[in-house]
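The structure appears right after this line, and notes come after that.
Missing here: one protein chain of the complex. Every other protein chain is in place.
And now, subunit A:
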Amino acid sequence: MSSNKKYWKSVEELNENSSVVETLQQKEFAEEIPVNEFLGDKDSLESSKTSRRDFLKYVGFSTAAASLAACEGPVIKSIPYVVQPERIVPGVANYYASTIADGFDFASVLVKTREGRPIKIENNELSKSKSGVNSRVHASVLSMYDANRVKRPMIEGRNVSWEEFDREVGNALNNVSGDIVLMTQTFASPSTTKLINEFSEKYPNVRHVVYDTVSEDAALNAFQSKFGQRALPNYDFSKAETIVSVGADFLGDWQGGGYDAGYAKGRVPKEGKMSRHIQFESNMSLSGANADKRIPVTPSQQKAVLAALYGYVAGGFSTSNLPAKIDDAVVKAARQLRKAGSGAVVVSGIPDDNAQALVLAINEALGSGVMDTANARMIRQGNSQAVMQAVKDMKSGSVGAVLMAGVNPAYSLPNGEEFAEALANVEVSLAFSMSPDETAKLCKYVAATPHYLESWGDIQYTTSNFSLMQPAIRPLFDTRQFQDCLLKWTDNNQSYHDYIKETWSGNISSWNTALHDGVFGATSPVNVETAEGSGSINVTTAASELVRSAEGEGMELTLYTKPSMGDGQQANNPWLQEMPDPLTRASWDNYLTVSKSDAEALGLENDNDSNGGLNGSYVNVTVDDTTVNNVPVIIQPGQAKGSVGLALGYGKKEGLQKEMQVGVNAYPLYKNLNAVQSVTIEKVSGMHEFACVQLHNTLMGRGDIIKETTLEIFNTRNVSEWNSVPNVSLDHVEKPVTSPEVDMWDGFDRSIGHHFNLSIDLNACTGCGACVIACHAENNVPVVGKSEVRRSRDMHWLRIDRYYSSEDTFINDLDKKENISGLGSSLSEFGELEEPADNPQVVFQPVMCQHCNHAPCETVCPVAATSHGRQGQNQMIYNRCVGTRYCANNCPYKVRRFNWFNYAQNEEFDYHMNNDLGRMVINPDVTVRSRGVMEKCSMCIQKTQKTILDAKREGREIEDGEFQTACSAACDKGAMTFGDINKEGAVIRDRKEDDRMYHLLEYVGTKPNVMYQTKVRNTTEA
């Protein structure tokens, strides 16, 4: 049931003879201290210029200098405000509601500011659209403090004033011959739409082209054809009972993302019910990893699957041309969809107009209540055809001016080089840009734009849900936002702020309330022409056309976006670069994901260094005549045979610090902005060194860290069968580990005061990683860089472990093996014994310090630098720590992190903590740790202490829900619940009493204050 599954973290572990795995299981710090290497080399020692005497001199001098320096403390200056703003109290945080809308991520957020500088992004609880505050949104605050930003307007690389810029651009636009192409991101902003219309009135030759870097063109076309509006259907997955996804990573960035919160709601078993999720896909995506049933199929098969699904559900077919195994899965999926009625939904990410039209038709036929086409999503409006046409026109010379805002086509267009040439043909080229990127480099005029935390805006998230963007800080540089520029250039003296206010006057009751809340419901004040659906896509023929186009040839590539990097806009953000990919656990890279059998066929290898560092072969990937060279390969369990995957958003060079210029640019393969391409792969020499943490902090041979069961067992069997408390032997009698007499330690009375517990629901956790970045931001966790991560020295306080397991239990396999009779039977049945890497099940498990009540780390610290608090926190005192690392060795959960270096203000670690601008993001309530000390999750004691102090000052009791950690507040899926276990009626108490509750490695007897809720899979086939 739960305990007899074998879990593994990497393909390497499936190899029984791997010495690396063995080493890593035995050792906390895999690498030896290179003393022998250093002292054993006589030549280098003798050639060294530093003699023993010199060494002693240096030691003596530095000791003397240090003690002299210690005598006189530095003089510290304090500079108060001359006129203190009324709302700012030094030491107290202010929160402002705002909205990110960078063309890829759209979300309503709360901005935490200290002394006027934004330091953290949080969820806006009022946001009804639940618009996906993902890891990138959490990290966006650091992108504002990017030292590589464009700081002032420039003409031909020359810094100019805005007055001069306005004058020059005004002259250029007035004298332009030919079209003015305005190429922008999706703004989804009524005011901006109005403004662009006014701009078009002044310059009648303006052509507005909306360009989404990662295109949703097919879905938009299908929706437009049916409903006349260029928008996307909205889905409420919390209502779903059966979800069938054909190639849609709807827990990732599919159609604008943000669906994971609703999905997670339906995944927690309530009254014996949870949703069932079936995923057909080629790349192993977050959605596939969370699915109850995942069927790896190639992109071309996906088309056939969708067509067949349409046939079974709506078209009245009963057969398909699919292989029997896949066909069976489709038949079962169709049956379950029909059974679920209005709770059924089909989604697809196939970049094909017909496929998307079929999805709409299937959901309509099912009567799906999950899909909402009335309140459609407006956050993707790009038009690939228009973009390609614009490039063509630029090349032919019929375009006189190009104005680009929020896009970087020179980098992100598949024909980037062609675009660069075409841009040279255009008389006036202007980029509104935050960073001196590829496009800005090519443009004559560069208008420095502010970050969204320095800007105003209004965003139409869906037809009737809106949100406002307001600045949380004055612009750091001499920047002006796109809309303010347009206002200037249309001779309008209003500021954009006033302009938005005017746009909305009469449509909302109170501007101040809307601004305070950040979100509001309304109807758009700006009319967008909506035609009747043209019906240009014929649904009846769509299925057969789809099947016809389904014949893929050769290897099929699916381009995807990573939860950390997205479309690559925030590539200069070290938090995001260092965030491990949820599935491969690799950071600082993109790579070609290949299935194991394809890798063997092509001779591609992954191997591990003795310290756990992963290496991968290089390949050249070619689409038609375009080749991307030296793409490293990762063998991805679950990758469909005959398919490969590659993430977009990497390989950017311009406007990026050298350390961040990692990965390969996959956009040249994104032909016609179509994510699926057929490719040829050619192995080239060399091995790539990954910074991959998948073998780090391993299970240490303890495989039963995850508990999971099926919905059927969960509903029908007793708890003790699927979530039993482990027994330990006391005087040769088995006793449950929770009974007091088996305990080595005397317990303390923990019923007085607060006692904090954290519950993590493995069913609701999708592995998105928002908590990892929130923890980074809250706790000043340093970025250590690629080579340090490779050495297993990553500093993440909170890691999300990803475990693979075989589809069925080992018992089943074992039974089968036992029952083999004769040679013939053995040949066939051994073949059926599955290859574990073909299609593994995946579990995500966030692990941070477990705050054990009987903590092994506390007893081994020679200086008592880690001790236990009455409130349940295992406290780590940096100023007391001498860095013996005994605690890390003795921690069964491997959650302690050692500061091998000084990561702040150190040229060797040139990330945000090494420049004045980047350090502005540091949380002043948390110490910046120095070299040589251990650190770990503190259960956000600064946050709980603040909550307690606020209550004391106000003389009131603390309500349930007031206590939060950074991770629990960041998790909009509700996977993390934090609270005071001694509080009557607290949610966390219910969690602790829940049948699904278990503690990690409970038999060790550490009595953690972090608990997990057993993963339940809905394997019930209808």
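Keep in mind that, in the parts below, contacts are C-beta pairs under 8 Å (C-beta built on N, C-alpha and C of every residue); 3 or more make two chains touch, one makes a residue touch a chain; residues count from 1.
Note that contacts and distances are computed from a predicted model.
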Report summary line: Its UniProt record identifies the chain omitted here, from "Ribulose bisphosphate carboxylase small subunit", "Quinol:cytochrome c oxidoreductase pentaheme cytochrome subunit", "Butyryl-CoA dehydrogenase" or "Branched-chain amino acid ABC transporter permease", as "Quinol:cytochrome c oxidoreductase pentaheme cytochrome subunit"
Query raised in the report: For the full complex, which residue in A:Ala601, A:Val684 or A:Leu949 touches the chain that was left out?
Result: A:Leu949
Query raised in the report: With respect to the chain omitted from the figure, which of A:Ser189, A:Ser938 or A:Thr1014 is a touching residue?
Result: A:Ser938
Query - Residue among A:Gly60, A:Pro90, A:Gly521 or A:Gly686 touching the omitted chain - result: A:Pro90
Report summary line: Full-complex touch with the removed chain, picking from A:Lys683, A:Arg880 or A:Arg919, is A:Arg880
Report task. Since one chain isn't shown, list which residues of subunit A touch it in the complete complex. Result -> 70-73, 75-84, 89-92, 749, 751-753, 867, 869-871, 873, 875-880, 925-928, 938, 941-942, 945, 948-949, 951-958
